[in-house]
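What follows is chain A.
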Amino acid sequence: MSILLCFLSFLVLGGRYAEATESLTVSAAMSLKNAFEDIGRVFEAKHRGVKVYFNFAGSGTLSRQIESGAPVDVFASASVRYMDNLERKGLIIKASRRNFAGNSIVLIVPSTSRLQVSSILGLLNAGVRRIAIGNPGTVPAGEYAKEVLKHFELWGKLRDKLIFAGNVRQVLDYVARGEVDAGMVYASDAGTRPDDVKIAAEVPAESHSAVVYPAAVVKGTGSKALAGEFIDMVTSENGQKILKNDGFKPLGKERP
Partner candidate 1 sequence: MGLSVNLLKKVRGFTLDVQWEVEDGMAVLFGFSGAGKSMTLQLIAGLMEPDSGSIHLNGNVLFDSAMKIDLPPQRRPFGYVFQDLALFPHMTVKDNILYGARGLCRDERKAGVKKIVGLFRLEGLERSFPAEISGGQKQRVALARALMGNPGALLLDEPFSALDNPIRLEMRRLLKDVRRKFNIPVILVTHDIIEAYTMADKIIVYAGGRIRQAGPPHEVFGNPVGPDVEMLVNMAGTASLPLCADLHLN
Partner candidate 2 sequence: MSAINDATLFSLRLSLQVATVATVLVMLVGISVAYILARKDFRGRVLLDILITLPLVLPPTVTGYYLVILFGRNGFIGRFFYDLTGWSIMFTWYAAVLASFVVALPLMIKTARAAIESVDKNLINASYSLGHSELETVFKVILPLSRKGIIAGVVLSFARALGEFGATLMIAGNIPGRTDTMPLAIYTLANSGEWSTANFMVLFLTLISGFFLYITNRVGMRAV
């Protein structure tokens, strides 16, 4: 009985303790996972008493959550489309919007693969039976992949081989585990599992629309100033360095 009391009081007090510090909730595209977690640590070190909570998922999913009123302070998407959508609906603070990074698309295969795939056209190879890409309906990486395939006039031919994943890291995982023969992810993602996947080909930038990552403060946030400071850090030299190290193409402080 006394143990129960101790436990309960710990919960209550623990909760109190969390409330005493300020918190920031950041919804960010799955591909930003490693980079943003690093940036988050730097941010917390700089702002004592602040805790940053991350919510990583496909950009489409995150944008729907915000539309449904999710209590998020910052939104960072892997494509401008979802940000434009939220801006149109007046759900973000326009003035805070920034593009902060770019990325390139790569074609990856399992590290144990013996298939000869050295370009996108190599996907027509009979040995390639399953290709993973993000679901073009909800995942920017999937949209870009679809553009690439359409550019090379492969979309129709490869339709039956395509496996849609819920986010870009799942594409990476499917390839890493050998569930599929090839996949398309961002260059930054490929770098997170160097032992399990190898890059079969770089995708030419002109085969898809530019990959641009915008970030903005969500309207209705309770921490407007802090949210803005987070975005500032992302676009700062420090933040940009972290992004570059993780394989992103830096953009700087440009306004859209």
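In this text, a residue touches a chain if its C-beta (ideal position, glycine included) is under 8 Å from a C-beta of that chain, and two chains touch if they have at least 3 such contacts; residues count from 1.
Quick note on selection: all candidates are chains of the complex that A comes from, given by their letters.
All values derive from a computational prediction rather than experimental measurement.
Every candidate listed (1 or 2) is part of this complex; the one in touch with chain A, counting any copy, is 2.
On the side of chain A, the complex with candidate 2 involves touching residues 60-61, 64, 67, 129-130, 135, 137-138, 163-166, 177-179.
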